[in-house]
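A single protein chain has been omitted; all remaining protein chains appear in their positions.
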Amino acid sequence: MKHVIVGAGPAGVVASGILRKLRAEDEILLIGGEPEPPYSRMAIPYYLIGNVKEEGTYLKTDADHYKKHRIDYLQAQVTKIDPKKKELHLESGKTAGYDKLLLATGAFPIRPPVPGIEDPDITGCWTLADARLIAKRCKKGTKVLQMGAGFIGCIIMEAIAATGVELTIVEMGDRMVPRMMNETCGNLIKRWCEKKGITVHTSTQVTKIEKRKDKKPRYLIHTKDGQQLEADLIIASTGVAPALDYLKGSGVETDGGILINEHMETSVADIYAAGDCAKGRDFSTGGYEVQAIQPTATEHGRIAAQNMAGVQTPHPGSLNMNVLDTVGLISSSFGQWMGVEGGDHAELLDEENFRYLRLEFKDDVLVGAQALGLTQHVGVLRGLIQTETHLGPWKEKLKSDPTQLMSAYLAKAQAQTLP
Amino acid sequence: MQKSLNIDPNKCTGCLQCEMACAYELEGSFNPAHSRIKIFHFEEQGRFVPYTCTQCAEAWCLHACPVDAIKMDATTGAKVVDEATCVGCKVCTIACPFGTVNYNQSSGKVIKCDLCGGDPACAKACPTEAITYVDANWTGLDKMREWAAKTDTGTTTAAAKPSAPAGH
Partner (left out) sequence: MTWHRKILRVNLTKGTCETEPLNMEWAKLYLGSRGLASKYLYEEIDPKVDPIAPDNKLILATGPLTGTSASTSGRYVAVTKGALTGAIACSNSGGFFGAELKFAGYDMLILEGRAKEPVYLMINDDDVRILPADKLWGKSVWETEEWIKKTHQDPLIRVASIGVAGETGSKYACIVNDLHRAAGRSGVGTVMGSKNLKAVAVRGTTGVKVENPREFMQVAQATKTDLKESAFTNGLTQYGTQGVTSVINATGIYPTRNHQQVQFEGADKIGGEAMFEVRETDGRTNMVRNSACFGCTIACGRVSVIDPNHFSVKDKPQYHNASGGLEYESSWAMGGDCGIDDLEALTYANFICNEQGMDTISFGASLAAAMELYERGYITDKETGGLKLKFGSAEALVEAVELAGKGEGFGKDLGLGSKLLCEKYGHPEVAMTVKGQEFAAYDPRGAQGMSLAYATSNRGACHLRGYTIAVEIFGVGTKLDPLTTEGKAEITKLAQDTTSAVDSTGLCMFPNFAWTLDQYQQLVQADSEGDWSMEKMMELGERVWNLERLFNNKAGLTTADDTLPKRLLETPAETGVGKGLVALLDKMLPEYYELRGWTPDGQPSNDTIKRLNV
């Protein structure tokens, strides 16, 4: 049996490992699109800031990992899939056959349709190649304009700011990380950034970018609220989306992401999908969506591989969760952090010290949470949500003091207190 | 025989010698703030609950790590953070449903219990045997593990659960 995995991000690499464990004799081919060995985008900010070398971003620390586990690795671009022939077409013109195929092709940066944005010197911050470019161009005093303050925008901010550049952020939403944090929290993160010397414009967007030949800084940026900003370097982190062009004509159904069932199977037999390209099941809603987060990618990869190996494993749904370090301020959000209808919440805010904790309940079950400045035992938020632990009297205790979280967890989830 | 930490809250007096011993093992100073075992105090019941990683088989932290920095020690079964490899992305801290992987802002890395290589300092320091290091079969950790299974996202390898539907 031959398993082919397209995409060498976390989902693909995890899947390859599981497949090898479960199917000792099968052939496994892992196809990556980038020239480097499989690496983690999560590690890019730490590479940018100089905490790790490029090797430090690799998904496997052992250079011989793939060889040792008899996983064939191929750098190639897949251009087309032919399910009838069970074949992949590569950019080089070659083809590769498969018995089972996993699509783990990830997501790629998207840019808003703004005049001037097509300039080749405007970079994203998604790949190691992008990171190298940014590292090279960011010098003390360089004026940098970053479009977007989402998850990626925030996580690279510290590394960029640390180079001594003058950093300006333009974010379309009314706050920072609008897809992960509510207004209170998102604005607190904004204020934190401003305190760290970063200029942040929210509720506006770039409408036009002019490149000036004769003048420095070389970019003049117009915004929707009528401002004119200058920059030597523009970094676009305006979100990502699955790249699905190669699926045209394959019969694999997509809708903003590859559609899969609870066994991670696409609409075409023997083709599975996992990670940022797939609309996987969401734990909280039971619906299917692209979560595009690391823990979900690895979960997907694992479950897809089990199913590919013949171990029928349904996916109960991944919990949407994020942890973010914005210039040293740590935030996290879980599940239905925005609350649910008919639900209930607890909230604690210490604006001056950038601390925030908000818990969302449905009946006496925790269904979502947001935390700012919390670094200890933060995982119990996931634990409580995902086990759907009934909090009983502890719900009221948490409503009056959400910091009793760990006590509530030990009492109810671990039965560590007296009845 | 693999051993694991056995915790008996009924015996704990809340003295925090374990926290000191743990931090000392970790960084050569007495600093409970960086301890990997924590005592939680239920004032209203007069109850002290020591709490740390169970080295669960599911190992969410290990699987969630994007750079392969958490590995399993074959002898002890502990999931061990390799400081040199950890980039400090904190994904494991949200992935662990027990909340036993913590981010240490001063080092920029995460910390978790590694069973001190098979000779846990906390157990040695405990004056009341509320924390002991015993045969894995004996421990009250089973309960926690049962609970762990509830968080299961289908990530248990098939070897453990052949063809059975994982999850809830």
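Note that the chains take the letters A and B in the order they are written out, and that residue 1 is the start of every chain.
In the analysis below, a contact is a pair of C-beta atoms (placed from the backbone, for glycine too) under 8 Å apart; a residue touches a chain by one contact, two chains touch by 3 or more.
This is a predicted model, so every value here is computed, not measured.
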Identified contact with the non-displayed chain, of B:15, B:57 or B:72: B:15
Interface residues of chain A (partner: the chain not displayed): 348, 350, 353, 355, 357, 373-374, 401, 403-404, 406-407
On chain B, residues whose C-beta touches the chain left out of the figure: 13-17, 20-21, 23-24, 27-34, 43-48, 106, 125, 127-128
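Keep in mind that, in the parts below, only the chains that are shown with their structure count from here on.
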Mean-CA-position distance for chain B and chain A (Å): 26
Chain B contact footprint on chain A (complex, rising order): 10, 14, 18, 21-22, 40-43, 46, 51-52, 56-62, 283, 294-295, 298-299, 302-303, 306, 309, 311-319, 321-323, 325, 328, 330, 332, 334, 375-383, 386-387, 406-407, 409-411, 413-418
In the complex with chain A, residue positions of chain B that touch it: 9, 38, 40, 42, 45, 47, 49, 51, 60, 63-64, 66-69, 82, 85, 87-91, 93-105, 108, 143-144, 147, 150-155, 157-159, 162-163, 165-168
